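Pasting a structure here, questions to come.
The complex is shown incomplete by one protein chain, all other protein chains being positioned as in the whole.
This part shows subunit A:
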Amino acid sequence: MSVGTYTPRPGAAPLPRMIAAQAALETKLLLRNGEQLLLTVVIPTLLLVLFSAVDIVDTGAGKSVDFLTPGILALAVMSTAFTGQAIATGFERRYGVLKRLASSPLPRWGLMTAKTASVLVTEVLQIILLTAIAFALGWSPHGNPAAVLLLLVLGTAAFSGLGLLMAGTLKAEATLAAANLVFLLLLVGGGVIVPMDKFPQGAQDVLDLLPISALSDGLRDVLQHGAGMPWDDLGILAVWAVVGLAAAGRFFRWE
């Protein structure tokens, strides 16, 4: 038989190449999306600059940038791993992207790995930008980088689990609304820019258990106060990560 243009030559690309291509595409689409950039870059940057420059909330003793930067870093992680990922994945599900990719050579776990890689790449870019701005504003961080890294990784896992759970179970429009609402509520109530001691004790006890509070509090303990491993915050994040990822794995619907 002669060889034609379409003569079958089927085969999957090597797995690392597929995952890299998938992660690159998702990152590119995210960085090109205006609404996503608003959440992941513009809002954290504005809050950091605005609240460092203007004394709007009482951030306690010391420079306000030292209080704010850890909170803003936590917000950046939440905006990408939770809000951004939930909205993007919700619409990918709605428009049949997840379905179409499910019949491609890329296995489902490969797609999820690529999504995680895309989230991590975006977070690295956010952290580079935000720390550069913070240093320009006179930030002087302390503490153990390993503890910071562990907090960021566990925070990402916790928020990813919750974001994917939302994206995989709710309608895309509901995910869009809920993810933005949660972003706003946790921004205010999760120790990002408003110190937790501004809330009544009863509310504080509950709010302290939120993943955003654990992440911002843990980062603040280390970066502002030079604490060692913030085990209690790491523990809270670990529980959220396990519960969120397990629930997402169990309830996620691909179409």
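Note that in this section a residue touches a chain if its C-beta (ideal position, glycine included) is under 8 Å from a C-beta of that chain, and two chains touch if they have at least 3 such contacts; residues count from 1.
Keep in mind that, in the parts below, contacts and distances are computed from a predicted model.
Colleague: Would you kindly match the missing chain to its UniProt protein name, picking from "LivH_1 protein", "CbtB-domain containing protein", "ABC-2 type transport system ATP-binding protein" or "Cell shape-determining protein MreC"?
Modeller: Cross-referencing UniProt, the chain left out corresponds to "ABC-2 type transport system ATP-binding protein".
Colleague: Touching the left-out chain: which of A:A13, A:L149, A:L209 or A:V242?
Modeller: Residue touching the absent chain, from the options given: A:A13.
Colleague: From the list A:L37, A:V57, A:A102 or A:A178, pick the residue that touches the absent chain.
Modeller: Answer from the full complex: A:A102 touches the omitted chain.
Colleague: State which residues belonging to subunit A touch the missing partner chain.
Modeller: Against the left-out chain, subunit A lists 1, 4-13, 17-18, 21-22, 25, 29, 32-33, 91-92, 95-97, 99-100, 102-107, 255.
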